[in-house]
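In this view, the complex is presented without one of its protein chains, the others remaining in place.
Here the chain labels run A and B in written order, and each chain numbers its own residues starting at 1.
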Amino acid sequence: MITAVQISQLLQSAIVFGTVIMFGALGEILTQKSGNLNLGVPGIMYLGGIAGLAMSYFYEGHVEHPNGFVSLILSFIAAFAAAALGGLIYSFLTITLRANQNVTGLTLTIFGNGLANFFGGILNSMAGGVGQISVRTTSNAYRMSLAHFFKIGNLGKIFFSYGFMAYLAIIIAVVMYFFLNRTRTGLNLRSVGESPATADAAGINVIRYKYLATCIGAGISGLGGLYYTMDYIKGTWTTDSTIEALGWLAVALVIFATWRPLNAIWGSYLFGVLYWMYLYIPGLTRSSQEIFKMLPYIVTILVLLRVSMRKKREDQPPASLGLSYFREER
Amino acid sequence: MNHSHTHHEPLLRIAKRDPLPRSKAYAVRVIAVLISLLVSGIFIFSVTKLNPVAVYQSMFKGAYGTNRRMWVTIRDTMMLLCIALGLAPAFKMRFWNIGAEGQVLVGGIATAGLMRSLGASVPTPLLLIIMACASLICGAVWGMIPAIFKARWNANETLFTLMMNYIAIQLTSYCVALWENPFGSNSVGIINPKTQAGWFPKLFGQANGLNVVIVLLVTIGMYVYLKYSKQGYEIAVVGDSENTARYAGINVQWVTIRTMAISSAICGLAGFIAVSGASHTISTSTAGGQGFTAIIVAWLSQFNSFIMVLISLLIVSLQKGAVQIASQFNLNDYASSVITGIILFFILGSEFFINYRIIVRGKKGGDVK
Partner (left out) sequence: MGNTPAVEMINVTKRFGKVTANDHVNLEIRKGEILSLLGENGSGKTTLMNMLSGLYFPDEGEIRINGEPVTITSPKDAFDCGIGMIHQHFKLVDVFTAAENVTLGAENSKLDIKAVTAHIKEICDKYGFIIDPAKKVYDMSVSEKQTVEIIKVLYRGADILILDEPTAVLTPQETDRLFNVMRNMKADGKAMIIITHKLHEVMDVSDRVAVLRKGQYIGDVATKDTNPDKLTEMMVGKKVTLNIAHPKYPNPTPRLVVKNLTVVDAIGVKRLDNVSFTAYGGEILGIAGIAGSGQKELLEAVAGLQITESGASIMYYPREADGAGTELIGKSPKEIRNAGVALSFVPEDRLGMGLVGPMGMTDNMLLRSFRKGKGLFADRKTPKELADRVMKELGVVTPSTDFPVRRLSGGNVQKVLVGREIAQEPSVLMTAYAVRGLDINTSYIIYDLLTEQKMKGVAVVYVGEDLDVLLELADRIMVICGGQVSGIVDTAKTTKEEVGLLMTKFRKEGNS
């Protein structure tokens, strides 16, 4: 039988896991709402992760008494900026130069993966070997939780045992919900993704909206990479393809959430539960665990099928998703 | 006060241009590659302070410096090419098959499974045929699942095939755990290392000769199929307009499923070649991201098989060269992904200058680049 402690542990690891992909998915939702299908999410998360880590590594290495808070701010900005730059490359190619979105996104994933692991490798060798990077001060700042302030039980742990970014993700989701549904800019942005020709005729600067949504969206996705390096693996770098796999899960989550930020919150935690559940199911062999890890992807496919079969208008992807816009087309 | 010709127009405007002659279009692409090599050189220099020319030289040596290296480059080029060839018919039909990675893996799983179980009992030539067929079928089935849902319910194939990749990766992890050898290594190890049963035999004295023969046959076959066959014509019509296809009496749903079956079967075959003709083992990195890279190869070549050969060769040479500089200059071989990314960005961007022209204010029809 699964005990209450185990459930608490499962939920906690699910929330930590979910937070990584929630950032990725939220950024991608913003991007896709502008009609850009950016398959570069994994690459962008790589860029965010390495930029944040490198920034705090150099800060901690060059300052006598590193201040966790300062380093946190610096690395946060670096991660957001690097990821947004990745979004800028994608935007320039797909919006201004009208390159194919799918192909550009995949290239961005290859590029981001390469750049991050290239510098990650350099950092590792500078630090003296794989896993030797340590940015403890910064990582601790990221991982400081309310649980340190007062004694809490299992239930409390489920809510209060995380670093600030877990809450930031939720805040971004809620803010994004209000932004998209209650503000004029949000309405304009949605119109750009649904029908750029309409938005254009209404005097909305389609190009600017697409650029801003894609770059800010990329920045938010990049925070997922930052959370992964700073909190999830506690401030180090491993050259495996975990971030890439998480990045694709983030793309899956966008579909699962049917492009709604609030759905992304519980969706990401559900993905986390599905991902870690195998640890808590007795009698699984090592091989059957792997079958279990398919669950998030299978569930996403089922949601995708349900959406396409029901054809409910509000659940569909933005109507111009994946298409470039060119006004003087004739 | 008669301003009949005031110019308050924007500084830059973009207009579609008449199609460039083919030679000029390729010149634009070549220029893009050259600029990208320059930018990559700047990147290498700024990071490592190494002379980029020396780096490119040793990259070339890394890819072609010795006979063995050259054959590794050729072998991997064939692998990338094979996947890109598989993707071509699907893309021509405007079906975004992002699932090559998974289709390669299921083909590889089928091959590895058969190699393990039948290696001792079935003679290699027969076994090779069985494995090839099995990989074709497994790939086809894997690709037909999203195709059926696309044809019947218009389910988004980009996202569906993407998810299928990760299911395939988990399936591979499952098989790796199942077939682990030696125990605890978390890998399958080389299959049939002593008997070499189910391995590609040497051809022209080369271990990878057969790889080249198979893939070049597929190359020619795909070129002919797309360009001259009735089915190739149907694919082109469906890709342009489903309405026109229906008008011409083409069964769009059936063509979608059939084309995806062919597409993913060839990707499955690439899995067979990867296992039987190269690594002789199976792991989650058997496809090694080439399923994604091949998408870019197929797209950039605009589905022309022979241009695919060139682009595949370019990309694999870069990757091999980067491995060399990694060891020689103490870098790491992810540099290859960076350089690949930069080159692809430039080629992608250059398409714009082939299809559009930029009009600068004041200059009538003035042309930049």
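Note that in this section a residue touches a chain if its C-beta (ideal position, glycine included) is under 8 Å from a C-beta of that chain, and two chains touch if they have at least 3 such contacts.
The structure displayed is predicted, hence computed values, not measured ones.
Participant: Looking at the full complex, which residue from B:Leu128, B:Ile167, B:Val215 or B:Val237 touches the chain that isn't shown here?
Facilitator: B:Val237
Participant: Considering the whole complex, which of A:Val63, A:Ala197 or A:Leu279 touches the chain not shown?
Facilitator: Of all options in A:Val63, A:Ala197 or A:Leu279, contact with the hidden chain holds for A:Ala197.
Participant: Contact with the hidden chain only, please: which chain A residues?
Facilitator: 182-184, 186-188, 190-191, 194-195, 197-205, 313-314, 316, 319, 327-328, 330
Participant: What does the interface between chain B and the hidden chain look like in terms of residue numbers?
Facilitator: Here the touching residues of chain B are 3-6, 8-10, 13, 15-16, 18-19, 228-231, 233-234, 236-237, 240-241, 243-244, 246-251.
The rule we apply is simple: only the chains that are shown with their structure count from here on.
Participant: Counting in whole Å, what is the centre-to-centre distance of chain A and chain B, each centre being its mean C-alpha position?
Facilitator: Computed from C-alpha means, the inter-chain centre distance equals 27 Å.
Participant: Please output the residues of chain B touching chain A within their complex, sorted ascending.
Facilitator: 13-16, 47, 96, 98, 149, 153-156, 158-160, 162-167, 169-171, 173-175, 177-178, 289, 292-293, 295-296, 299-300, 330-332, 334-342, 344-345, 348-349, 351-352, 355-356
Participant: Which residues of chain A touch chain B in the complex?
Facilitator: 37, 39, 89, 92-93, 96-100, 102-104, 106-118, 120-122, 125, 239, 245, 248-249, 251-252, 255, 285-291, 293-294, 297-298, 300-301, 304-305, 308-309, 317, 322, 326, 328-330
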